[in-house]
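What you see is the complex with one protein chain gone and the rest in place.
For chain A:
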Amino acid sequence: MLDIEALDHGFAGNTLWTIDRLHWSGREMVHLQGDNGSGKTTLLRVLAGLEPPRLGRVRWTLDGQSLVPPCPGWVVYLHQHPYMFDTGVLDNLLLAARWHGLERAHARERALGMLNWCGLGERARQPARSLSGGERLRLALARAWLLEPRVLLLDEPTATLDARAIADVDALIDDLALAGCAILMSAHHPSPLTARCQRRWHLRDGVLFDDVAQRRESNPALR
């Protein structure tokens, strides 16, 4: 699904990280770890196509198509603080539905379904920017899920949430993963969400360490 070759990125002549080779089938949920400033957000943005890498190649293979990011609607990146358009809660979903090309009546029906799914069905008319941090993340997940993306890149989704909000978001992400959406999330604090990840990528000193690749290296039987 994701293939990276000789990827290198940095700012003002300094290298932030280098990734020689990486493959992700998308079947396992991945936790991207690393200290502040290690380049987690930048890596997610490069994978989403929001920033071009300095060197190297990122390629997504989705539904048999080989794509170079950005892949709108297929690979969706959620900012650490998801952006809420200055409209109502339901309108935030309707905007995404319209961009996705859904027909008006179907878009409304689907948006309302998504609102109920994320537990904000009663808040449809409320300004989206009046929602709390946890509610915003739930709405952003619903907005992304409305497009039925193949990959969701989550940047520190739980960094500012309390335990209750994390549990709510955890349940939604569980649904997404079960429905076949590949999930890669960055987080530098452990949480129930990171605990459910089956694979760990660790950015350290400008190098990405992949626990699955490392296990394969140390155990010839897994190669």
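To be clear about the criterion, a contact is a pair of C-beta atoms (placed from the backbone, for glycine too) under 8 Å apart; a residue touches a chain by one contact, two chains touch by 3 or more; residues count from 1.
We adopt the following convention: contacts and distances are computed from a predicted model.
Missing chain, UniProt name from the options "Tungstate transport system permease protein", "Transglutaminase family protein", "Multicomponent Na+:H+ antiporter subunit D" or "Phosphoribosylformylglycinamidine synthase subunit PurQ": "Tungstate transport system permease protein".
Checked against the full complex, the candidates A:Arg54, A:His79 or A:Arg196 give a single residue touching the omitted chain, namely A:His79. Per the touch definition above, the residue from A:Leu62, A:Leu95, A:Leu112 or A:Ala159 contacting the chain not shown is A:Leu95. Shown as candidates are A:Gly10, A:Gly56, A:Pro127 or A:Pro192; the residue that touches the absent chain is A:Pro127.
Set against the missing chain, the residues A:Lys40, A:Arg110, A:Arg123 or A:Arg143 yield one that touches it, A:Arg143. On the side of chain A, touch with the chain left out of the figure occurs at residues 48, 50, 70, 72-73, 75-77, 79, 81-87, 95-96, 99-101, 127, 129, 143-144, 147.
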